[in-house]
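Apart from one protein chain that is not included, each protein chain of the complex appears where it belongs.
Naming follows writing order (A and B), and every chain is counted from residue 1.
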Amino acid sequence: MSRPTPLSNRIEHWLPRLVLAPSLLVVLVAVYLFICWTGWISLSSSMIVPKYDFVGLNQYVRLWSTPRWHTAVFNLFVFSTLFLALTTGLGLLMAILLDQKIRVEGTLRAIFLYPMALSFIVTGTAWKWILNPALGVQKVINELGWTSFVFDWIAQPTFAIYCVVIAAVWQSTGFAMAIFLAGLRGIDNSVIKAAQIEGASLPRIYRTIVVPMLRPAFLSVIVLLSYIAIKSFDLILALTNTGPGSATEMPSTFMYSATFRRDQMGVGAASAMMMLMTVAAIIVPYLYSELKESRDGH
Amino acid sequence: MSTLEIDRARKLYGELEVLKEVSISIGTGDFLVLLGPSGCGKSTLLNMIAGLEEISGGEIRIAGKVVNDLSPKDRDIAMVFQSYALYPTMTVRQNIEFGMKIRGVPQAERDKAVKTAADLLQMTHLLNRKPSQLSGGQRQRVAMGRAIVRQPKLFLFDEPLSNLDAKLRVDMRTEIKRLHARLGTTIVYVTHDQIEAMTLATRVAVMKDGVVQHLDDPQSVYDRPANVYVAKFVGSPSMNIIPAKLEVKEGRAVAVIDIPGAAPTELAGIPVSSQAAAKYAGRRVLVGIRPELFSLAGAQSAQKLSVNIDVVEPTGPDTLALFQAGGVEVTARVPPRAVAARTPATLAVDTAKIVLFDAETEQRID
Partner (left out) sequence: MATNAASLATSSTPLATNARSFRRQHRIGRAVIYGSLFFMAAFYLMPLWVMITTSVKHLDEIYAGSFIGLPQQISFDAWRTAWSEACNGTACKGLKPYFINSLLLTIPAVIMSTGIGAINGYVITKWRFPGSNVIFGLLLFGCFLPFQAVILPMAQTLGILGLAGSLPGLVLVHTVYGIAFTTLFFRNYFVSIPDELVRAAKIDGAGFIRIFVSIMLPAALPIIVVSCIWQFTQIWNDYLFGASFTAGENAPITVALNNIVNVSMGRKEYNVDMAAAMIAALPTLFVYVVAGRYFVRGLTAGAVKG
């Protein structure tokens, strides 16, 4: 193309890229450059302020020899497993029940979903009060006559993490339900009718036909819930404040306190990088497959 | 004057060449139909004429002016899209006058143009509705109205009828034809429907794999297709392509066709030049026979085929009879109740309208 093009045409040609450029630049800096920056700090000897030297993997070694970090990783494992299993299971159950032509579906859906509109800080505050052994659920049941009933998990180092699970499940089930319900609504009804004519019972139809068809919804739910689990921070702070002791420490809270409270910036950065790698290991393949599928679909 | 000349136009997507030196030229008032299956490059070519796709090579001239580097708005064209592409948040009136507004046409003139177009397309009562409140046919009308008010040198239609149901499609087809007769504007029309091409066009360009296979008036394309591909694409049921052997007897071409369970049948009176006949004598060729060239043989019939009818498919006005000949299934269009399935029949063939093709290149033999 050697012919000169009019100026207005050339502006029109470059305008879209010009418009997108600032966002791209900002994201490149604020996401990708910052990640590298954190990565660098994790390889330096930074304590209170960042120092840009190089000490190899020392901070990672220190991180992995910190018992608190071990607790955090263990807690994350316990928490994620239970949180994922319960939220997915309950969410699926709710979605299936709601899909049975329920009269007050809209209201019930709204009730299951409203916790998602709340801040984790609010959720934590409320549940801290409910789980309070002296005045909360335990007391109610004791006063109902079951005087030996004990529900003081929030004060027990071994069980406090399960309190976090309860509150987190309460907050996030609606989200799983919404995605499953959308998936169920996308299934062609004639499949279910065909199976009914074959004489299959409803539970069986769901188990063998419908639920397997929800595979994409499962993938989305599990990936997104994992992400919520790994970054959960505010809920723990508000509910248990990582206590009793450091029994409910999680990687996110560990990172925060190492960096801002205990002046171990290098260790904090190393823990942040560990979190990032975990998230990336889950999210990147997911995004890749989603994008690839949508390209094939067009 | 609004001619269109496409001169060796090429389109490349990276290494992929989707249009290979396409040359088409039409005169003022012509109705050019670009006909072909999806992926043949017809829509790409239309978009290049419109200025929505860049031209990788060659030239496109509208009214004698090279438009390669002009943006769509400067090409003096209007376009009707397959999905109608009505602006969803604007009323019909706003849709129609959007372009004029951008060009800064004064309100009074805009109102007049909208009124003229609305009268022409009988949609005055729809002017204040939103596209979502219109039926498919009405949307189609609005899209045409939007194109008409531009008074362009060139109308472009991109499969405008393919989103309509069968009945409406026929009605709108007639309407487009009437519109063309009334306005006399040059039109380029893309479709994969050969009936639309036949009914609307003054010129048809049959395309395949980015190459124009045949460019001519519709009747010529139908009667003397340039190659087997065009022969099969145009016409429904499509032209029968029967393998046969060409022989020359008394200086005239004779096609010898194998009939199962009978002696090979000779068809004489095929219109080919004596040079071609001599060249292909003794070789395999493909004989193209339109279904309607068959009829029930009478005493006078000179060229006949005696065959066994396998299946009959009544269509109402006539019946399609299917039989085996030359190793392929052949369809004949015969009068209703003329033949029955699983019975023998003798069919006359109007051999003067037979077309011969080279068995290898599949190009027409003249």
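Quick note on the criterion: a contact is a pair of C-beta atoms (placed from the backbone, for glycine too) under 8 Å apart; a residue touches a chain by one contact, two chains touch by 3 or more.
Just so it is clear, the structure is predicted and the values come from calculations on it, not from any experiment.
Between the chain not shown and the residues B:I60, B:M79 or B:V339, the one that touches is B:M79. The chain not shown here touches chain A at positions 12, 15-17, 19-20, 23-24, 26-28, 30-35, 37-38, 41, 50, 90, 93-94, 97-98, 100, 102, 108, 110-123, 125-130, 135-136, 139-140, 143, 170, 173-175, 178-179, 182, 202, 217, 220-221, 224, 227, 230-231, 233-234, 237-238, 241, 251-252, 255-256, 259-260, 265, 268-269, 271-273, 275-276, 279, 283-284, 287, 290-291, 293-295, 297.
One chain is missing from the display, and on chain B it is touched by residues 47, 50-52, 71-73, 77-79, 81-90, 98-99, 102-103, 146, 158.
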